[in-house]
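What you see is the complex with one protein chain gone and the rest in place.
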Amino acid sequence: MITIKDFKTEKATWCPGCGDFGVLNALQKAAVNLGIHPDDIVVVSGIGCSGKISQHFGGYGFHSLHGRSLPVAQAVKLANKDLTVIAAGGDGDGFGIGMGHFIHAMRRNVDITYVVMDNHIYGLTTGQASPTSDVGFNTKTSPYGTVEAPIHPIQLALAQECGFVAQGFSGNIKQLTQLIEKAIWHKGFSFVNVFSPCVTFNKVNTYDFYKQELVNLDEDDTYDPHDRSAALARVAGRESMVVGLIYEDTGRPSFEDATYGFPEEAIAKRDWSLSQADLAELSATFR
Amino acid sequence: MITIKDFKTEKATWCPGCGDFGVLNALQKAAVNLGIHPDDIVVVSGIGCSGKISQHFGGYGFHSLHGRSLPVAQAVKLANKDLTVIAAGGDGDGFGIGMGHFIHAMRRNVDITYVVMDNHIYGLTTGQASPTSDVGFNTKTSPYGTVEAPIHPIQLALAQECGFVAQGFSGNIKQLTQLIEKAIWHKGFSFVNVFSPCVTFNKVNTYDFYKQELVNLDEDDTYDPHDRSAALARVAGRESMVVGLIYEDTGRPSFEDATYGFPEEAIAKRDWSLSQADLAELSATFR
Amino acid sequence: MKDIGWKVGGKQGEGIDSTGEIYALAMHRLGYFVFTYRHFMSLIKGGHTNYKIRVADDMVRHHGDDTHILIAFDQATVDHNWGELVDGAIVIYDQSSFQATPPTQANVHLFGVPLTDIARETGGPIMKNMVAIGVTAAINEISPEEFRPIVEDKFSRKGQKVVDSNMEALRRGHAYYQEHFQVHFPVPAKPVLAAGVDHLYASGNQATAFGALAGGCRLLAAYPITPATEIMYWVLKYFPKYGGVVLQAEDEIAAINMAIGANFAGARAMTSTSGPGFSLMMEALGLAGMSETPVVIVDVQRSGPSTGLPTKTEQSDLNEALYGTHGEIQRIVLTPRTVEECFLFMADAFNLAERYQCPVIVLSDLYLGMSYQSIAGFPLDRVRIDRGKLVADADLAGLSPFQYQRYDPSVPDGISPRALPGQPNGRYTALGNEHNGIGLEVEDLETRVVQVEKRARKLSGFQHDSGISVDGDAHARFALIGFGSTYGVLEEARARLATEGVIVKHIHFSRVGPFPAEPLHEAMAGVDRALVVELNSTGQLASLIRQHAGDHDKLASCLKYNGDPILCKEIITRCHEVFPAEVLNA
Partner (left out) sequence: MKDIGWKVGGKQGEGIDSTGEIYALAMHRLGYFVFTYRHFMSLIKGGHTNYKIRVADDMVRHHGDDTHILIAFDQATVDHNWGELVDGAIVIYDQSSFQATPPTQANVHLFGVPLTDIARETGGPIMKNMVAIGVTAAINEISPEEFRPIVEDKFSRKGQKVVDSNMEALRRGHAYYQEHFQVHFPVPAKPVLAAGVDHLYASGNQATAFGALAGGCRLLAAYPITPATEIMYWVLKYFPKYGGVVLQAEDEIAAINMAIGANFAGARAMTSTSGPGFSLMMEALGLAGMSETPVVIVDVQRSGPSTGLPTKTEQSDLNEALYGTHGEIQRIVLTPRTVEECFLFMADAFNLAERYQCPVIVLSDLYLGMSYQSIAGFPLDRVRIDRGKLVADADLAGLSPFQYQRYDPSVPDGISPRALPGQPNGRYTALGNEHNGIGLEVEDLETRVVQVEKRARKLSGFQHDSGISVDGDAHARFALIGFGSTYGVLEEARARLATEGVIVKHIHFSRVGPFPAEPLHEAMAGVDRALVVELNSTGQLASLIRQHAGDHDKLASCLKYNGDPILCKEIITRCHEVFPAEVLNA
């Protein structure tokens, strides 16, 4: 049986107390709970403190480029559909430089899970404003307070009809684990935004802050996570300060299912050579 | 007095009947109606059939790169706040390769107007699927029908709290002109999506199609374009097949207004040299 | 070799392309060797376009300098192409819509034919193209019936009536010419093909796509761009049958990162693009280099810089292919010379990418990519799949997790076997940061050096074909040098010079990285002076040769950068300019 030990690597290099430990933990637990062997899961990350998760997770990993985890991850999945593929990274990585890929990954709906460690700051580069930083937030690049409105990742995901939208908090690993499990389970692209405090550079969006602010939708029996309009209204009202499963649409076919001729067998496991007969047949199309 | 003649250049090279003629026309009329001198307006476009609008418009122009009209346009405005700045381009340009800039321009809220000529196709490259192509649409790159969900530009704009969101139709130049006027008039980033049929490569999203499908919000007295949640609900319900002013928020300060120390005088009009005294003062900060 | 040059020209959207296609394909099917070149513009309707077809009784690799027959749908076509008409050429102009005037005095037959009027009588003005082909048939002295198979191919799905009216238009054009004019340019005698020769009709782009499929590629991620998009079209058509996937990416950055991701996962994957997209790929190119992930990138070059001339050809991305991306990576840059090499090099590019675990860039261009031509078959039997060093399950079996050294720096050739995700015990992290053997980012000095040197070793043992071809007299004191798509025209120039008694050797690069220094050195032995022919304005290949080989004083350049492919006579003229008379007359 797979246990959390099978995922253990050398100690993560994050600052003590960093929210990303919680995310790593939840991700490993989710994999264990789903019985995924560490050899069969790939974590593709971008660059940032958060990006180091691919090295720390204990499966196969690709620590790619700043903002490019999603293109890499989608293709890993398409190349080998038998793998569980997780894309992961920071708020700068995913909602700044990577924003275009985020929106398009939702359109494309490849069966992967995207986990963003949203700390409202650029951590690795030691504290600049991020796309999710609140207006007025003071950082090294916003000494007079940020003036840009923050990105609303949850609202964007709902607007773009992402098939699975959830939000978690590093301070609640149990819930986060469940959300990630469901996200992996979901067929098609699933998105889990995680409030993951940066204890070193963000003294505003702290564990305490979130404990106070967050409303847990999973504990709200009146909330129906299958009604997109209701979700949009709820989330817009609370400025997305909610956690839980926000929306799921189980009806939308994944890219793999919708694509004509998508191979039954994982591409990476096939023999690719064509027989001379096949080649001759193709060649004949040029006559 | 400025008249439409002041904007006339040599004949546009679009196919006869192309929707982009209507957009060009409406843009020129809007400028005339607002009394903007052609020397004081800059159209920054991307690459595509639509991108040629910067050459055809008759003001100053920057025909930039595929997907990059917004970064260029925002900076033109910040460099010379006395100019009227329009960014313009296609659906591929703005919602494909340019998606990241689109979302971030809405955050930043520089006082420019963005007009997208949305024909649901890549025109200039002779007919490939675009990000707004409907599911199942047959094109050269989707011979078996597109499988990706279309981008929802209006919903995204609302989700990201864009301060001015409108949608027009090349087949209704009068309304489009008014929408563009209002957009230019709006302080901060304004977005006008235009259904602009490609008569050569898109035989589905035609003038007739739109005439049948579109609902005109401007004619609906019960619709309040200042209520974001209502707008989101209305638009999501109609799959954004509406025209008119969809949402306006006049309360949000523009980037220029919100930025500490933003120069009163247009940067491009200043003398930039520092006196030796100023230089010495700055130099002294290094002691 | 006997040949004839035919061209049709008019406004974009007038059906010029299909006219050219029908004529070219008909001539090909008749057994001739054709070479086509499409001159078009970056707008959808209007603007001058023309389609040149060279018909020959033997293989030709160039559209030819001359035109014997010109079909003109407007005066612009007459003006634009006047200069390339041979003595005694025939110009057929559409008398229904204009009265052609000769731009200069010349011995040219300017024949008006009411193409549109005849067309109207048979089915509509668009039929003027078929009328023009009929006229051509008459000039060529071939029966209109020879075109029937093509016409049926093209129109039968629209019904017999359409086929019939097209054939009728064709016949009428033929008859009209027969009736009114006496001048002819008969096609050469039909060539007799050697046994086993597969007489095929393909473009470089198609060959590139076919080669990729043959080479095991099963994932293409790309973003549309002229002149590369046709690669996507071909692949879209054939991948479903062979289990492949095509991704239309949101941009070129996504496209290359997708190709990298798929290769990491164990598929063979590629991306195809042209200059603007290629420039956007520079960061990810470095990722492939640093993470030692195989990836194949096709750049079908067009006229730059920036958006440049999107529908015109150029060979000006050489520098970026060799030097693009910050820092230093290993890369292989192939420059196929022919349609057949597009096929073969693509198939092999995936082998090289996997063998050396680095990006392979295939530099094609608009001219090679979009020109259709007759070839004598693809080298199907030379296709091999060699996956390079993949670690065997057995070798991993004994290891505990994270013992496997993906980036084992101790391998003598620098190439450490790859594990593929899903493989038991092979877990590691691929990454663009500097790293240790198991794929953890590190910043210590020794590991850094060891890994830089490991990667550098990979290509120091590079083995492939020689990277240059040498044609002509081995002892010639005078050389023509080129790379990629100019191979055909340089061979023609060499042959033509030979008829003038000028003996040259033709050195042609089919690979520029790793630079074939040794073979070049040998080829340059005895050469006093060399003309480097390239389609760019700064002489990038010449600079590259100077950098690697010296020979600064021996080299002269023949550059063309107006967007048109180079002509044989332009090369010859330049030879006469730069080569000392005593060499020419040696």
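For reference, chains read A, B and C in written order, and residue numbers begin at 1 within each chain.
The definition used in the following text is that a contact is a pair of C-beta atoms (placed from the backbone, for glycine too) under 8 Å apart; a residue touches a chain by one contact, two chains touch by 3 or more.
This is a predicted model, so every value here is computed, not measured.
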{"item": "Option from C:Gly308, C:Gly388, C:Pro424 or C:Gly526 whose C-beta touches the chain left out", "value": "C:Gly308"}
{"item": "Among B:Val72, B:Val199, B:Leu214 or B:Leu232, residue touching the chain not depicted", "value": "B:Val72"}
{"item": "Sites on subunit B contacted by the missing partner chain, in the whole complex", "value": "6, 9-10, 38-40, 42, 44, 47, 52, 54-55, 58-65, 68, 70-80, 82-83, 100-101, 103-104, 108, 259-265, 267-270, 272-274, 276, 278-280, 282-283, 286-287"}
{"item": "Residues belonging to subunit C that touch the chain removed from view", "value": "41-42, 47, 253, 274-276, 278-280, 282-283, 285-287, 289-291, 299, 301, 303-312, 314, 316-317, 319-320, 322-329, 431-434, 441, 443, 445-446, 448-449, 452-453, 456, 536-538, 540, 543-544, 546-548, 550, 552, 561-564"}
{"item": "Contact set of subunit A toward the excluded chain (per top definition)", "value": "13-16, 47, 49, 52, 63, 65-67, 96-97, 99, 122-126, 128-129, 131, 140-144, 200"}
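Criterion: only the chains that are shown with their structure count from here on.
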{"item": "Mean-CA-position distance for subunit C and subunit A (Å)", "value": "41"}
{"item": "Approximate Å spacing (C-alpha centroids) for the pair subunit A, subunit B", "value": "30"}
{"item": "Inter-centroid spacing, subunit C versus subunit B (mean Cα positions, whole Å)", "value": "38"}
{"item": "Of all residues in subunit A, the ones touching two or more other chains", "value": "100, 103-104, 108, 259-261"}
{"item": "Residues within subunit C bordering two or more other chains", "value": "240, 250-251"}
